[in-house]
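I'd like to ask some things about the structure below.
One chain of protein is taken out of this complex; the other chains stay put.
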Amino acid sequence: MHQFVNLTLGGVTSGVIFASVALALVLIWRSTRVVNFAQGAMAMFTTYIAVSVIDRHWSYWAAFFVALAAGLVLGAVVERVLVRPVESGPPLNAVILTLGVFIVLEAIVPMIWGSKNRTYPPHFSIIGYKVGSTHYALSPFDLFTIVAVIVLVTALFLLFQKTDLGLRMRASAFSPEVSRLLGVRVGRMLTLGWALAALVGSLAGVLVPPSTLTSLTPNYMDPFLIFGFTAAILGGLDSPIGALVGGVALGLGLSYVGGYLSTDLETLGALVILIAVLMVRPEGIFASTRQRRV
Amino acid sequence: MTDTTEAPPQLPVEPGDATARRQSLGPAATAAVVVIAAAVAAILAAVGGNAPLAPWGVAIVGLLLAGATGTGRLWLPASPLLRHLLLAVVAFGFLLLFSDHVSAFGNYEIAQVAYFAVAVAGLSVLMGHSGQLSLGHGALMAVGAYAVAILMGHQPHVPIVVALLFGIIVTIAVGGVLGVAAARLHGPYLAGVTLTFALAIPEIATHYRSVFGADTGKPVRTLGVPGWLSTTFPPEKWLAWVCIGGALIALVLLANVVHSGRGRRVRCVRDDEIAASLAGIEVGRAKVLAFVVSAACAGFWAGVVSPGAFALTLSLSLVTAMVLGGVGSLVGAVWGAIALVFVPKYSDSISKHFSLSVATKNNLPLAIYGAVLILAILAFPYGIQGGLRRLARRFHLTYRPLEGR
Partner (left out) sequence: MKRQPTHRRRMPIRLAAGIALIAMIAVACGSSSKKNTSSGTTPTSSSSGGPNTASAPGVTATDITIGSHQPLTGVAAPGYDEIAPAANAYFSWVNDHGGVHGRKITYKFLDDMYDPAQTTSVVRQLVLQDNVFAIFNGLGTPTHSAVVDYLNSSKVPDLFVASGCVCWNQPVQHPYTFGWQTDYVIEGEIQGQYIAKNLAGKKIGYFVQNDDFGQGGVKGLDTQIPASSVVSRQTYVTSNINVAPQIQALQAAGAQVVVLYTVPPFTALALLSAAKIGYHPTWVVSNVGSDPLTLAGLLQNFSKGAAGASLAEGIITDAYAAPVGDTASPWNQLFKQIHDKYISNLPFDGNVAYGMGVAYTFVEALIAAGQNPTRDSIVKAVASGKLGSGGGLVPFSYSSTNHQGFSGVQMGTIQNGVIVLTGTPYTATDTGNIQPYTTPPGAPPPNGIPPGA
């Protein structure tokens, strides 16, 4: 029983991180129909920027917000400079471009920051909460992770559904030509979409190292990109709700596979879950567009 | 989609076939192009301090360029199969002679280029002709390599060909399962499943330690030089010969697949995702052959088959090589493979020249690959082979399309 509770708690914590990566991928897909393989690497890059801030003895919160702001900027720059020219071409080109960005970011980070080992400090304790005399696998930092993701997702939801800006962004994604005719600056909206997505990704980036209790390395976000992508597909690439549900479900699934079977088999478990879901619903659980039947 | 007896659909005529014969300027122009390329290659080789190799480098570059111009079609047999076989035989003989003149390490590099070329060619055909992004090739290579290594470990006296066949059968089986699962998927969904597949397969190797050797991997016994060669025949040269031979066979089969009716049908549905998924994502036998040959040679080359060799970086490197060489082009695969093997060497020289730190030195090849990918997509989407064809077009040597075969 104790093990089940611990595995569930661990699964939820990692699940919300998958969900935030998945949400970033979904936002970009909805706005520009591109799979951003560089999402994990972008988050890693902004986390390293945050580490530089901490090295200068600024506070954790300053570093936190610097990471998020850097994410906004990086997302906007990547979209405007690199992705915009290929958005109208074959989709394969844009995807390969993001692969290129992924490789470049992972390569230049050690060049700039050196290969010395660094750790990212958690601002909250990593020791699990105590109930009676037993510690559970949920620490104050884990709670912060869950809360932070929920807060950001809620803020984005409000932005998209309740504000003018959000309406314009949704319109640009749904029907760019008509939006242009109505006076919406579609290009700007797409850039903003990427910027917000990268913001969500950066949040995941700073939450991961203390959550996994490991040091920063240039490829620490790789498994989270893959599982985030898997979660996005599980939930349906068009659906933000799907990203959340898919993320948490995947986190729980992987946790149980790792706990009851073996940690060696986690990715295999993800593959099985993915194939099982896609066989039944090829567009993901919450997809709104059905497969075109010819 | 099955081969039926009905006539293939009417396709737009590929300009290259007929018009090349009519409007190409023939032997003189070809010779001019080859001579110019020869001069460039000779200069580079001499500057690189390897003057004795210059004529060989020249010849290789010249031949590949001649391929780009497509003027070979003038005096080669019309039937694609015969043409490819003839080219392969000539290439084989030529490369065997070349392997005599390089050092032992040079032969290792030739073998490396060979197995990368085959892997990239398989990937290129798959992606170029279906328009779908599949990242599962690393996993298929892992399956093939482990199958060959395990068989050779259990039955040391099995000839290589049998081991390769075994590897191909196993890989087709696994690939078939993946194909069934992925048949209803397209676009990013296919990419996601194949990516997860690519990373899940090495996990099996890690988990079942007794069979697969976990992170240490499975040793691959060195390719023994067969009895009918002299006893002083260096093993690296034999490795190079085996890899070159396997690569050429696989390339001929791939070229044939591309030029068959089935290949044309797949190409014509490429740009419509729904239709492409209807035609099925074919994990064709030729592509599987390419991956298995490549993986087996990589196993012989490294002496070990380990999960680390099939990590994400392999898939990404192959994609880079494919894009650099030219998507869908078999000759482009050779360019890409050459780049993949020699970029790290040259980046080491650059690092030494500028006295860069260890971290920078180690990551420079990766940074170059990434920058190349980005540049290629933005400015040279048809890769080296496409660029050469564009040049050849400018000189009215060919009217072949910029991408494909």
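Some points to look at:
Letters are used for the chains, namely A and B, taken in the order the chains are written, and counting of residues starts over at 1 for each.
Here, a contact is a pair of C-beta atoms (placed from the backbone, for glycine too) under 8 Å apart; a residue touches a chain by one contact, two chains touch by 3 or more.
Note that the structure is a prediction, hence the values are computed from the model and not measured.
The hidden chain, counted over the whole complex, makes contact with A, B. Residue A:Thr212 is the one among A:Ser52, A:Ser175 or A:Thr212 that touches the chain not shown. Among the residues A:His135, A:Lys162 or A:Arg185, only A:His135 touches the chain that is left out of the figure. Hidden from this view is one chain, which touches chain B at 44, 47-49, 103-105, 108, 206, 209, 214-217, 219, 222, 301-304, 306-309, 345-347, 349-350, 352-353, 358-359, 362-363, 375, 378-380.
Considering the complete assembly, chain A touches the hidden chain via residues 2-3, 6-7, 10, 85, 87-89, 110, 115, 117, 119-128, 130, 134-137, 139-140, 176-177, 210, 212-215, 217, 258-259, 263-264, 266.
Everything that follows uses one rule, which is that only the chains that are shown with their structure count from here on.
For the pair chain A and chain B, the distance between mean C-alpha positions equals 34 Å. Chain B contributes residues 127, 131-133, 181, 184-185, 187-189, 191-193, 195-197, 199-200, 203-204, 206-207, 271, 274-275, 278, 312, 316, 319-320, 323, 357-360, 362-364, 366-367, 369-374, 376-378, 381 to its touches with chain A in the complex. Across the complex, chain A meets chain B through its residues 29, 35, 82, 85-86, 89-97, 99-108, 110-111, 114-115, 222, 226, 229-230, 232-233, 237, 262, 264-268, 270-271, 274-275, 278-279, 282-284, 291-292, 294.
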